[in-house]
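Sending over a structure as structure tokens; questions will come in a sec.
The complex appears here minus one protein chain, its other protein chains still in place.
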């Protein structure tokens, strides 16, 4: 019973069926019927005209987004614990050709406008320092919290004032939307987001994420950067088909709701004292002694030790209800 | 009846079955059971110890290979018509951080040792010029010719003498091996190749190629570069599984033989006068007048116009025999 | 008596005096009185508003200019023998982050509009190829020929039509202007040039060249790139002062005329049969047998062997008239 990561989960049936359905002769790269439907499908979902590109990983999605917003001599504001800073082996630096990440603080990996403003203000306006060009946030955050539409919009206002591009790492965007019950637009373009890395893999996709440009003109150079990064798959239709299938009938939301619900059950079992962060998506961070961790593992539950006395549990679209109940019981029994 | 590109073909049943089989909870990235079997499977195939990494595209495979062999201030010798020069939007320059491609000539996109030697000798040994660091060839070539083991080894000797790394773009490596009936080792490490981009997608794979390092130590930094390039897929097991399934029972050779045989049928139909290049793999380049091209298209055959009066036909693992026969007849009837 | 290179020449008295004059306490970097006068001085010289930046080398000037005109995924059209291609160790690739140089042909290292048009037309308009973004020419060329204002303007028209930036490598711009007797404007912005690398070092400067932006807005990002390239000298005033001193009283033209005149004397001595290229600036390429070359060297003249049976002689602002006469006599005596 593994609660390591939503990356380890299976692909959902709809994604697999879409791959089988796309297994026909069609134009290579992104000239096929599925890829050509992406812009339209995402424009409909977001209620505005967007450009949408499939892309194999979240790391590539984030890096291409940042390269579209920040020149090599610019700086990107983000949280100290952001995935782009601590888990991508410098992919943002690679794709931007050496931009610098400027690190801010905030509980639960969330950035408030004050923190972003202070970070931007710490840079002198001269050629000796890389000038802030973009802000990147993650929703849901690396610690499983969500930014509300209002919180996002406050950051978006700040970006507009300062001329910053605004990127949303949405590896768990579905979980945030599912949690908040808002329109996808409310967490994105209506709040000032320019580019979204829309995650599918953690949410039941097999091999694709989606880059969504709310300023479609930004996608133009990105098409070249995607090819140049070796990310223009020959048989792109298998990626596009997964995305389309998961948008159909709101499979993406159904999957995210399932993961969130499982997390909520675990959070309730853990209780406020044990929880390190509020549980608002599908990640649970709890305080456990080494003995308690060992006890859980002895019962067959796998998870990450996050720090001394801390464990991370992650639920996913296909978390087995029985396993979740068993883990919830085991936590209560600690 | 499309003869555009082997990139447009379907995935073979074994690849699809492997994906279904891999659809279980397992460790993320390349820590899963399938990914961990790759080194062994490829070492067995090549009869020597290798390091093998799945990678989503041939462009990424080539670029990572070149980055392992050439510093940013070095030069890569290749044919003027090489895929890395004309079809990858500068991915080699991106991954090597700005190495220069030095272009040589030779019929059918093949390089002879004399051409490579002359190209290397054209560079002065001083800091004002980027010094040759690697040679890259394609087998089968972009025009469907093959390098024999002896031809490859002659280039390998030259690389050893000059201290050049030696890369093989094997987008159609299977077609070359199938044609020559030799051991995979004969076209690679026994002939001096350091790194192979082993193509699977054009040969029936769904979404993966394989980088094979015959000097396994070169793979170490490449693992970081792969992550940094956004190419470490979260659910890598779906890629590894395709490769393993296509190695099993020599599916890769079976597929390539089918494509080659279809091409041979078309070549025989075209005849020597019409063929621009010998047909040694699965690409056929023929002379056709605009009227002839239109006549073929009127019968439902699709293909690329390659240049004025030239057409490219590509067969694939799943070329429909009836369609091939029909096209052969149509060509004979011109 | 060395005729190796104008790079080996001394600094002219005005440049040295300017350095002594600038040896006062002043603001660091480019905030000093001299640096702040550059824009104005160059705007006056060219008769239009320009932005001008001192820069220590021609290689850096060229590379910064190209980085201002071409994105990392773009291509730069230039002559096969251009300095940016064969003598800068990939600095353009470094500063542009991996743009590709596309090489054209033409006698004497000159490009005609037809050659440039054919080169641009060889690139397919799709994401698999790096799209042409800029044209770079050298005036006077690497073989000592000049582009006239009309020839430059014809290329400028082509750039405008195709949306290409237009860069002029003017390492020997002074020699070209001196030869043609035209206004500096005629060879630059009036002919469509966007950025000029204005050479001073070969023409009697000690340690500075000047980047001149005829579209001043292009200089903004370049100021960051200059710093980022480690080219914002702490005591920039010593560089700015040299440029200003060489503009004063047209010292730059006086120097270039002296070099050109010395070259003309050598060209007359060589005669049409021996000259490989017309001599229009300060470089002379002549046919010499190995015995003839040895005979000249025996008399104390140093120069480069350029190829088999070819020698390159370069005159400079301070070529000693007696040495020039002696060499002319020695050539006549061959």
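To keep things simple, chains are lettered A, B and C as they appear, and every chain counts its residues starting from 1.
Basically, a residue touches a chain if its C-beta (ideal position, glycine included) is under 8 Å from a C-beta of that chain, and two chains touch if they have at least 3 such contacts.
Nothing here was measured: the structure is a model prediction, and the numbers come from that model.
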Residue among B:10, B:228, B:257 or B:312 touching the omitted chain: B:228
Of C:46, C:173 or C:238, the one touching the omitted chain in the full complex: C:238
Candidates C:78, C:102, C:168 or C:201 - the one touching the absent chain: C:201
Touching residues on subunit B - with respect to the absent chain: 71-73, 97, 127-128, 130-131, 221, 223-228, 232
Interface with the undisplayed chain - residues on subunit C: 2, 4-5, 7-11, 16, 19-20, 23-29, 55-61, 63-64, 88-91, 94-95, 201-202, 206-207, 224, 227-235, 238-239, 318
Residue ranges of subunit A at the interface with the undisplayed chain: 72-73, 86-90, 93-94, 96-101, 127-130
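Methods note: only the chains that are shown with their structure count from here on.
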Per-chain Cα centre nearest the global Cα centre, belonging to chain: B
Euclidean distance of C-alpha centroids - subunit A vs subunit C, Å: 50
Subunit B-subunit C separation of Cα centroids, rounded to whole Å: 42
Where subunit A and subunit B are represented by their mean Cα positions, the distance between them in whole Å: 34
Residues of subunit A touching at least two other chains: 224, 227-228, 232
